[in-house]
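Note that this complex is displayed minus one protein chain, with the remaining chains in position.
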Amino acid sequence: MTAVRIDRLGTYFVLCTFSLLALYPVLSILFLALHRKTDLVSGFAIPTRIDLSSFEAAWTEGHFATGFKSSFIVAGAVTAASAVLSIGTGYAFGTMRFVGDRIVFPIILLGIIFPYEATVIPLYYDFQDVPLLHWNLLNTYWALILPQIGQSVAFGTFWMRAFFRSTPPSLIEAARIDGASSFGVLWRVLLPQAMPAVLTMSVLVFTYTWNEFLLALVLVSGTETHQTAPLGLSFFAGASRATDPTKVAAAAVLVALPILLVYLFLQRHFVRGMLAGALKE
Amino acid sequence: MNRRLLGVLFLVAFTLLAAVTAGAYAGRQATTTTLTMWSYDNQDPGLEPVLKQLSKDFEKSHPGVKINVVFKSFTDLVGTVPRALASGSGPDVTEGNQGYQTDAQLVKAKLILPLTKYIKKYKWDKLYAPSTWGMFRWTPDGKSFGKGPVWGIAQTGQNVVAFINRKKLIAAGINPNKLPRTYAGWERMLATLRAKLPADDPVIEAGNKSGYGFIHIFGGIWGAYVQPQSVRNWVYHVPGSRYDSAGTIKALGRLQAWAKAGYFNDDYNAVQEDAAAGVFAKGKGAMWIGGDWDSTIIKEGLGAKNIVVMPIPPGPSGQWASIGGLSGPWHISAKTKYPDLGAEWLNYVITSTRAKALMFSQQQIPSDKSAKAPAGDAYLGQVSKAFQQVANDDGLLLYTDWASPSMYTTLQNQFQLLLAGRQTPAGMAKAVQDDWAKFDKTLR
Partner (left out) sequence: MADEGADAARPGEQIPGAPRRRRRGPTRAPGDPRNIGWLYVLPGLAFYVLFTLAPLLHTVYYSLFDWDGLTAKTWVGLANYGEALHDSVLRDSFVHSAILIVYYAVFPVIIGLVLTAALTRSVIRGFRFFRTVLFLPQLIAGVVIAQAWTWIYATEGPLNRFLELIGLGSLARPWLGDFTWALPSIGAIGSWVTFGLCMVLFIAGVQKIPTSLYDAARVDGAGPVREFFAVTLPGLRAEILVAFVLTTINALRSFDIVYNTTAGGPGGSTLVPSMYMYQNAFLYNRVGYAAAIATVLAIAIFLLAAVVLRIGDRGEHQ
């Protein structure tokens, strides 16, 4: 293999090609979505005119008003809760040493690679009939929120711990010497500096939660009222793709839109989050 | 910094919006009684317009009641309905599926109600021939199919038939008014079509993506080689029944031969059965073999005058047979707050004159055997006649995926392998019988 150093022009050409590759699938459903139901779509399906009727149809028939509401509530709750909890755990693991910390932390790390497949079965049955309390939490937001907080805390702990560990110990020592309590140190000294890290963690957790499918399929597919947007898309596609692919394409675009919008404005945080492990000092 | 702020504001704005909509929504759930019903009968468009119209009519005559019909694809519905019913917040009335995968589960877990008292109240026993009720009967332990109380009731008759493009018959030199009345003649006709049609036009436009496409098509071939009663016995798990009979293996061989001879479109595994009907309706292929619940889209695409409808003709026994039965069974949830209302709704949807008229207008055959197709609609007459032909000959083979919870997947996989030439007919028959036997053991 001879790697020839491509000059700057070549580099841009390569980067542009691959960027187009990355974009194309999204573009392709966007093109599809801009067609009318009665258009015969084939090949590249580049629209000759912009027609938003498929988006309208998708929104109303796919009941995405409900789907979006559910997705926002779940993703919002999970993000907020896991941020708060992870700041706590990250702070502890990152700046303190306590009995058992070396054992507990790796156990928490395990949660990052945990597949929901490993826990979805008991989650289903335990939510159907909560032990001791005998509640039925299926088809409620709790069924989606609680497990995802659990899993997000794993990632959040890893993330915030890394951040807190990177703060200069002298900062903490100084505050301590001034008589600040552990909470005071966190609240007044560390947290203001931690906002970028918290924001990064939040956008990632929000994205993963928004996109989660298996949990929704198992735990909230019983009623339409609590379905998340991706789940709604899956059912909608199953029921309508054969007859109206443009409508389904429009629905797909709608489901991807919120994350894309947030990404557009906060992309630096997404990227930083994903590259963290390697780019950390 | 600005962009970041903007992004955060976006997030906050969205969440606020969500909270506000949530509040508005909650307020709106006032004092109406909502009856939720799940169905998968929305193929192209199938019964969807009928059910939507009927729910409007029902709401008018029942102020304060709202009917919420939810449509899901067949596989999505049967995959989620047991858990939905068990959760207590699922549908009040739902379509299920006859057989061991779905209905047996629903009965065994006490998720649906026996319909005995409603049959008496609404005189539903007049709807079908006595033997037809078998497909809705289960002993309460969910083990014996075909006996015990009745748990479901179906809205339409269903049958798998061939819809043939008249123009293409003529182009191939076949007289559309003198189509074969025997299976042997049918096979000769297919060969002629293959020879005369352009090479890239399939003889049979097929859609097997969801797996039931070939289960359906096979039925017509099967009927020429086996006794329908033996198939029904096998589905009902009468002890000693077998799938791997000589007749079945021969029939599977014929289906494989059809594939080898190039009768099918080559993307059949990527297209759903109903989508294939749509493609056929736009002019591809000489025929489409599938459920008569898709008759509307075919009529809209090709024009009623352009279609010939018939079941695959009988074999040496002379008995007309095909995969078919009635539509999916409607059940009443055991956890619903409104069982009587649900039964009243079912009665309206299945037996009322209004319902039957609407069904006919959508080329659907009501299950009520006293329903007469309106005169003057030749196409509908054909579809109806095709159903009667098979039903009257006692040739309904039911749906073989009913025979065990995993039978649907087994058949789906085996048919795909068989048609791709990766499985022999005998091998497939054995695999299917093995699945049946494994499940059968748990019933004894």
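For clarity, chains are labelled A and B in written order, and residue numbers in each chain start from 1.
Convention: contacts are C-beta pairs under 8 Å (C-beta built on N, C-alpha and C of every residue); 3 or more make two chains touch, one makes a residue touch a chain.
A quick note: this is a predicted structure, and the numbers were derived from the prediction, not measured.
K.L.:
Where does the absent chain touch, in terms of which shown chains it meets?
P.N.:
The undisplayed chain, in the complete complex, is in contact with A, B.
K.L.:
Have a look at A:L34, A:V74, A:L123 or A:L138 and name the one touching the chain we're not showing.
P.N.:
Within the whole complex, the residue contacting the unshown chain is A:L123.
K.L.:
Which of A:R49, A:R97 or A:H134 sits in contact with the chain that's absent?
P.N.:
The single option touching the absent chain is A:R97.
K.L.:
Residue by residue, what part of subunit A touches the chain that was omitted?
P.N.:
For subunit A, the residues touching the absent chain are 1-8, 10-12, 14-15, 18-19, 21-23, 25-26, 28-29, 32, 41-45, 81-82, 85-86, 88-89, 91-99, 101-102, 104-115, 117-123, 125-126, 146-147, 149-151, 153-154, 156-158, 165, 169, 172-173, 176-177, 182, 207, 210-211, 213-214, 217-218, 230-231, 233-234, 237, 241, 245, 248-249, 251-253, 255-256, 259-260, 263, 267-268, 270-271, 274-275, 277-279.
K.L.:
Going by the touch rule given at the top, which residues of subunit B touch the chain that is not shown?
P.N.:
On the subunit B side, contact with the omitted chain comes from 75, 78-80, 82-83, 86, 101, 105, 108-109, 111, 208-209, 211, 266-271, 405-406, 408-409, 412-414, 416-417, 420, 422.
Going forward, only the chains that are shown with their structure count from here on.
K.L.:
Would you kindly tell me how far, in whole Å, the mean C-alpha position of subunit B lies from that of subunit A?
P.N.:
Chain centres of subunit A and subunit B, defined by C-alpha means, are spaced 38 Å apart.
K.L.:
Touching subunit B in the complex: which residues of subunit A?
P.N.:
Residue positions touching the partner: 65-66, 68-69, 72-73, 76, 124, 128, 136, 138-139, 199, 203, 206, 217-218, 221-224, 234-235, 238-239, 241-243, 258, 261-262, 264-266, 268-269.
K.L.:
Using the touch definition from the top, list the residues of subunit B that touch subunit A in their complex.
P.N.:
3-4, 6-8, 10-11, 14-15, 17-19, 21-22, 25, 36, 40, 42-45, 70-73, 75-76, 80, 83-90, 271-272, 274-275, 278, 297
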